[in-house]
Each structure stands twice: as C-alpha cells, then as structure tokens.
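Excluded from the complex is one protein chain; the other protein chains are retained at their positions.
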C-alpha cells in the first residue's frame, strides 16, 4: 500500500469531504496561502477559494463561534485552533456553547462542528505551545475527543468526524505530521469508539494514544528482547471510548500500563486506570502503572523538555515493574 | 464556639487580610454595592472604598489579567469570577499566564493571586451555571486548588491562599454559602496540603470534598445504623494533595469510595482512585468505588438536576457494594 | 413607518402587550416558586424585540441572550412551549432541560438564548457566514446587552463580521445596567454605538423605547446587509425596569431615573398611544387584545402546569447518548 504523511492524510480527508459535501468548509488562522501552521491545508485555498477556506484574524473565540453558528444553520465547518494551548481562549464557546447546545435546547439545535487542533511537546516551543490538554475536553459531556496516531487513522477518523452531527475535538500531535504510514487509495472511514490493537501480545496491556503509540511500539520492541510480550491498545477516540477492548485485553494479560504524554495529575490515564480498577479489579495481577508527563509546564531546554514527557524507556521500566519474567 | 455562615467566614478572612496587608485588594463583577453574587463581600465597598474593592465591567479575561499584573508588581489581588462556568473565558490568563509565569521566567516573576469562584449544581440554574470544573485546574501544573467545605475551613484556607506567593484557585460551592459552622474568634490559618478527617471510622474510607463532604456525612450516619463505620477524608486542598492521609486511611480500612460532584469522566475522583491503586494496591480488599456526577450537562428541571449529581443514597449504595457486613 | 400597514402595526402592538403580560406572569410564577433558577424579565425593553423582529422575515435568524423572552415572543414563539420550559416540563421548548436561558427553536430560526453574557455574539458570526454562503439574502439579528459589549467576544465578532461583510445586525440593548453595574461606568466611551467605527460599520444610537425608531433602523440595517454591505451596530437605549432578576430589589438604581422611564418612556403605553392617535385602534380594541392575551397566557400556564415532568428513566437513557 502507498505510504503518505500524516498531514497529507488530513488533507486528503478534507478534500474528499469538501468535494462530496458542499456544506463542509474550513475556518482558521493562516489556513489560506500559508496552508496552515503545519501545512496540512496546502493549496486548498486555490482549490476551493476564500469562501470555503476562511482565513481569519487572530480571534480564537470568534473562530469557534463562527463554527458553531454555521453548524447550527446547516453547514459542517472544520474550525482550526493552531495550538491546543490557544483553546484556552475558546473554552466558553467549546464547552458552554458547542458541547451543551444540543442537550440544553432539548435537541432543537445541534452542532456538527469539527475543531482541529494539535498539541504535545518536542519542538522546543516551551510552556505555552506544548501542552497536552485532552483531559479537559474528555471531562466535558457533549464533546467527542479523537486523537489519531497514524496516517491511516487520521484520515478515516477525520472523515467520520466531519460527518458527525455533534461537536468533535480532533487533536493531532505536532511531532507526527511528517510520519508516513500506509493509506489505501480507496475511500474508507473509521467508526468512533473502536480501539485498534496496534500490537498483539500476552503479558501486559499497554494503553496508548497519539504520539505515545509510537513510544509504546518502541518499548514493546525492546521488551520483546526480554521475552515480554506487549499488547498495545490504541483507543483512537477517547470519547467515545472502547472500554470493552481495554477490559478484554486486561482480562487476557492481567496487567496494564497506561501511557499519556499529558501531565500525570488529572490525566486521561488516571481515568482509564480508575475505570479498569472498578470494572476488572479481579483480573488484575498487579497494580496498574501509569506512565505520563511530569506535572510541570514544558521547559524550553531540550533536555528538560524531553525529561518532562514519557519515552520508550519509561514504558519499559513500568512494564518491568509489574511483569516479572 | 460561635457558628457563622460560610459566606461570613469568607468575609471575615478577607477583612482580616485586607486590614493587615494593604497590598490585598478585591476585583470582580458586582462586588461593590451589590456585595458579590452571593453577598460574601457585603459592605466591603463602604469599608475599603472603590480603590480596593474594584467593581469591573463584564470582562473576565481582563479581570484575571488585572489580577496577574497587579500580583507581578507587588500586590495580592483576590480576583473573583462569579461562576466557575465563566472561567472558560479566562483559561488563557489562568493557565498559560498565571500558572506558568513563575516557572517559565526562571523564578524571575511570581504571581500571588487568589482566584475566587464557585461551582456546583442544585439551584436550578442549568448547564452553564452549575458545573464542577476543578478537574481542569487540578490538571494544570502551577495552580493550587482549594475547595473548602466548612466555615472553619473556608476562613483558614482563604487566609492561607491570600498569603501564598503563587496562584490559587479557590473554589466554593453555591449550595453552602448559608451553612453555619463553628469558627473561633481568634485568628487562625489552615496549611495547604493537610487533609481533615471529617469523621473517623474503620470499615471504609470515603474521600470527599466541598459539598460532597456533607453528603458523605449523611451517608455515614445512615451506614452507622447498619453497623458500617466510615472514615471521611476531606483533602480541603486538591493541590497540594495530602495523599499520605488518604493512603494511611485506606491501609486501615482496606476500602475506598471516592466522591465528587463533577462529571465522572476525567474527574479528580478518577485520579485519586488511580493514585491509590498504584500506591496501595496490596492493601485494597475490594475495588475502589467512585461516586460522581453523571456525564451530562446539568439539566434545569429539578428532578433531573438532582439525578445528575451524587446524593447520600448513592454513597450508601457504593459503600455497601464493597463492604459486606 | 409610514409604509407599514395598519394590520402590521396592530400585530406589533399585540406582541408588545404579549411580552409585557408574559413577563409579568413569569415574575409572579417566580415569586410563587413555580419557576426557579434564573429569570431575567425584559420588562421595559419590549419595543426592541418587537421592532427588530418585525423588521425581518421568518427566514432570518436571531441570536438571543439571558434576557430573551421578548425576543422569542417577537419572533413568534409558542407561549405554551415557553411557559412549559420555564416550569421545567417535558413539553417545554427544551424538554425541561434548559429553562429560561436556553430557549431555542429551529423552525423560528431562533438560535438560542444564552446563559453566558456575550456567548451568542460569536455564534452570530457563524450564522452570518452561513447566510452569506447560502447567498439568498437572509440576515441575522444578534441581541446583546450593554454589559456584553465590554466582553472580548463582542470585539472579535464584530471585527470578523465586518472583515467578511457578513449580514448581521448587532443590536445592543443598553438598559443602563449589567446587574448592578451602570453602563455609564462600564463603557469607556460615550455610547456603545460609537464602537461601530472600530469595525468600519455603520453605528446607530437610537431610542430603544420607541418601536418605530427601532423598526426603521433595523429595516435599514437589514436592507444593507441583504445587499452585501455587511454588518451594522445599533445601540438601542432603554431601561431595565426591574432588578437584574425578580429577587434583586435594584437598590443601586436611581429612583428618579427609574420613575422617569416607567412614566415617560413606557414602550408599550407609548406605542398604544401612537396607534390611538393615528386612529388605528381604540380603547375597546386594546381591551380586546388584553383579554385575548390574558387568555393565551393563562392557557400557557395551564398547559405548563398540566404537562408532565421529564421522565427520570428516559433521562438516564439519554445521558448515555451524550
């Protein structure tokens, strides 16, 4: 199968959906000639014109509001917030408006809005441009949260997100836009709420999403050398969550390591751990281990930056603490 | 000891600190003649004048920014955001600025800012005025998170918050402003990071904070009738967290129920559960139970509103599921 | 307003009265605890809602606020469904989930009240994009208060609407107060309407208690918008008769000023007088309207009271789908 970059997969998804549904449009900062901060929209302004590729002033709350208003009146906007760190300027619109409108209005209105953004550390862009904030959105009823790791997943899930009738937080990771991965030529979509087993194994379940899938794969490779067989579950969508897939893997392996780049305190990782503890306590042969970011603003210095987020070695260590072979 | 209302305890703390430190001032909406939405500042405008009781336009981000800027330049502001739901408009200022400034600037600057706000359901004020959003702030390194339940706690902790050299999210609950509780006449403060055992017991540990302390006390009373003895741990401050107190109680009881009014998914409750699982797995005689809010925007209708948050009966049920007597 | 039919004028008067009586009833129901939570009556501001909504068509959108009953009624909302919602009933506009601050109606192109001050302003931008893309001359009216005009979203939204020449009419109901904060103290320039110049759009400062003036100004702004000339900002000056909500005595308000507005600037009374002076209606007509409206409102209360509460089981099922 051909291999394409993650950002190219995004672009393909957008093009396919814009071609098949004239109600789909793009709105955000520097998405015109600039093609978006990570160039995922390269050339789209030429293809669709400024009516469907709306390049806005630096007005994040109004970008989301524009998305909501258009969604309420028949369109399917994809609103882009350049860094997840800037969603801080839009939380009222995302949380009090987009997420709640359908419910609050007794299903009178609904908001088919995709909010594309990206997070994560690794580029030396420091504390205000490197956060992993998915836990916030995960905590808000009414939002779906999608965090695809591979080119295949990002394409299929973005198409599903665009077709969804309710708001979707679509969170990418700044370190993987240039990763290449297999993507079929034919059209496909990926349903929400269906985890993907990124590697099958017997001894321990590793739950990981977004860029941490790759760190986990690396760790699993290492651990294999010591005869430890890891099963890697990538939920792909945090809301809805394929909890069955996690539980059934844990029932098989009896052990769970939960990995997340976000700061450990109050992370999604904790939530997964709590859920598994409550639902599969009797199948656990060891305490659940969490491998997550340190509770720190991300430092600029590269060594410190790297030290504040998980690496394969941290996952290896955690696995070895609960798997004795 | 005399008993005073929760809001009166807030007022006393503010008065004492304003009297002893001229750098302390108040800023927020309708805190002048109106005395604040819950009248905690009644009369303060007359006592301190509009220079120290600054009644602002509806500009939440600027309110927090004003607090930060004043804090950076030698003052100790208490900025009020009327409802925690409106902190959505201030997340950049709280999260990207206040929380990170000291760290990012290599300790050059620091932000002695208290952000007072209130959350919670129960007043029929629906989805945009009833949220429990502490999990967001709990997840952000650089913020302290204080959630006092009683008049005693709110007074002592607010004084500590005002004296703290770093930003503090001080989160009250709208249903408890009129609760009365004992407060000594003499001055006192309560250190951050020290849990309070609101009731001692043997069979199960109940972790609860803010208004859920009262629901837990009610449940414990019920359970006593069935011979089940509950220990209620109120952390009072979520950050810093007195994890030792929780672990040592769990070591004694072997069982844990974590209670939080916030939506279950991604809640602080999950985090507590995960931490205890990782650190005290071998002392657990039963799965940890979480009693939390439903994953729903809070409905207006009173019956539904009540159904979406935990009650004593839910806590009783959870305890009985893991304590067999 | 010379080119308005007698019938249309009478319709407007009826709407004014309908809002007035509806709000009076909700205050009463609030005081007897049938309605709870937050209630923000629009008493004294009726001419803005009616003047504005009469100047647009049923296909045009409106975006409302926490003080939104008047906007709903002026746009044609069903009183039964409104009242049922205020009583938290399953038959209400929001199935009892939203209450006063969240009423919406797709068919009426009513994009929702809002509990967040200014929260609807950015949404109007999106509705504006949508009208522009549809290209069939629809417009959006976005209501908000003087208090909201100090919030950041006001700025972002008006700027963006103007940059893209969106067909949105921004109507600031300056009722002099945002809870206890007087707009003379919170708005740093003289008039909210002056802010239009920051966005390169026409600004109008009008007497919001004069239905005719509201109607004509909105009509002009809507015509401009339909022609592709972009948004306008209208400051409709009015007065909040009551406190912020029924439990607020409004002690911070100037008593003389309050009296002045109630006595001299009552939008309902003045429009009534005007139509009488024009010979369009008589005292008897008014009595008839009042009777009809009283019945509608009594019926709505009856409907609401007799309506079922939302079912708990259904709620628990629905929650799983969120």
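Chains: A, B and C, in written order; residue numbering restarts at 1 for each.
In this text, a contact is a pair of C-beta atoms (placed from the backbone, for glycine too) under 8 Å apart; a residue touches a chain by one contact, two chains touch by 3 or more.
Model, not experiment: these values are computed from the prediction.
Taking the full assembly into account, the omitted chain touches A, B, C. Considering C:80, C:100, C:130 or C:159, the position touching the chain not shown turns out to be C:159 (whole complex). Screening A:128, A:237 or A:270 for touch with the missing chain picks out A:128. Even with one chain removed from view, subunit C keeps its contact list with that chain: residues 150-156, 158-160, 162-163, 185-190, 194-195, 197-201. Touch with the hidden chain on the side of subunit A covers residues 29-30, 32-34, 55-62, 85-86, 89, 123-129, 294-297, 299-304, 307-308.
Residue positions on subunit B in contact with the hidden chain: 25, 27, 51, 54, 56-57, 59-62, 64-75, 77, 92-93, 96-97, 101, 103-109, 141-142, in rising order.
Keep in mind that, in the parts below, only the chains that are shown with their structure count from here on.
Mean C-alpha position of subunit A lies 40 Å from that of subunit C.
With each centre defined as the average position of its C-alpha atoms, the distance from subunit B to subunit C rounds to 36 Å. Centroid to centroid, with C-alpha atoms defining each point, subunit A and subunit B lie 30 Å apart. Among the residues of subunit A, those in touch with two or more other chains are 92, 96, 103-104, 141-142. Across the assembly, subunit C contributes 85, 94, 96-98, 102, 114-116, 119, 152, 322 as residues in contact with two or more other chains.
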